[in-house]
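Starting off with a structure, shown below.
Left out: one protein chain. Kept in place: all the others.
Let's look at subunit A:
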Amino acid sequence: MSLERFINQAVSSWMSEDGPDSDIVLSSRIRLARNLREVTFPSIATKESAEAVIKAVEERISNGCPTRFGPLEMLKVDDIQPLQKRVLVEKHLISPHLAEHSLNGAFLLSDNEEVSIMINEEDHIRIQCLFPGLQLTEALKAANEVDDWLEEKINYAFDEQYGYLTSCPTNVGTGLRASVMMHLPGLVLTRQMNKILPAINQLGLVVRGIYGEGSEALGNIFQISNQTTLGKSEEDIVDDLKGVVSQLISQERSARDALAKTSNIQLEDRVFRSFGVLENSRIIESKEAASCLSDVRLGIDMGYIKDLSRSILNELMILTQPGFLQQYAGGPLRPDERDIRRAALIRERIRMETNQ
């Protein structure tokens, strides 16, 4: 398969499309956890109870899907090849837990992959909406529509005091986890991230590097999400997160301005060195690739690199994960082979742009 076709098939809308503030906010995600009344939760489920959940959702789909999202098709985890599962996990469409540990796990996906519904994950039903850029309110609206549609036919476990009942008490109440993926190279380069992180944690929000360990975030990509799900309305949870994200956006922008003023040539040098590595290397590990991709994306955002599309970071961060590399290669690869493949894929992807 040609790389172009492979990418077209592999890329979800949040990776390739622009959204509001998408120079800094890569994607917005809303997740709602829901459970069925009178059915044991997946943690202690039997084959029969897990089957009952699948049946309830299947019945709901047979009565038609909400038109805005197009047809939703149910896929069962057990019917999918391990490599395909890994790819779906790398695209954040299903969770590792669903892929590896679920009993009768299944999921529904919309055509543009903005809506996914996981079944028999930690909770019976997990609705997820993933949008490009900063679109938390829009994603919440979409998730609520899917939720209302399911609720028309499915009896949810709901309690007047505790709200939507979930398997883990950390999700009870709204069952809502709102999260935003942000590219913050300016704040990392100016060493402000370490000061900002504790402040954000104090506000009941969690920050983590999604592709790295602890405070070291691979590719300078951070995920910020709410921790509190009980005692706040869905709108307030989203608004509070949005408030903090807007602050971070303006701080990141001023950090970038400051960098351009104080160390313009050093930054330009860094950007083009990284570009050189991506354009020319024959072997590249995922860590190095992530850090170079972050530099190049910063270079595009700040105008050093002109003829390269911005979505290259989002796309290649996902496409150079082990699962995708192996799918593109058409079979399993050893780690050293992956590093060679990764380098080849990145070179080819860049050539695709510059030829146009």
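Keep this in mind: a contact is a pair of C-beta atoms (placed from the backbone, for glycine too) under 8 Å apart; a residue touches a chain by one contact, two chains touch by 3 or more; residues count from 1.
The criterion applied here is as follows: contacts and distances are computed from a predicted model.
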item	value
Undisplayed chain, where the name is taken from the UniProt record, one of "Sarcosine oxidase subunit alpha family protein", "Biotin transporter", "UvrB/UvrC motif-containing protein" or "Xanthine dehydrogenase family protein molybdopterin-binding subunit"	"UvrB/UvrC motif-containing protein"
Selected from A:5, A:306 or A:334 as touching the chain missing from the view	A:334
Contacting the left-out chain in the complete assembly, out of A:14, A:41 or A:304	A:41
Chain not shown, touching residues in subunit A	35, 37-41, 43-44, 89-90, 95-97, 122, 144, 147-148, 151-152, 155-170, 172-174, 176, 204, 206, 208-213, 223, 227-234, 237, 286-287, 321-322, 334-336, 338
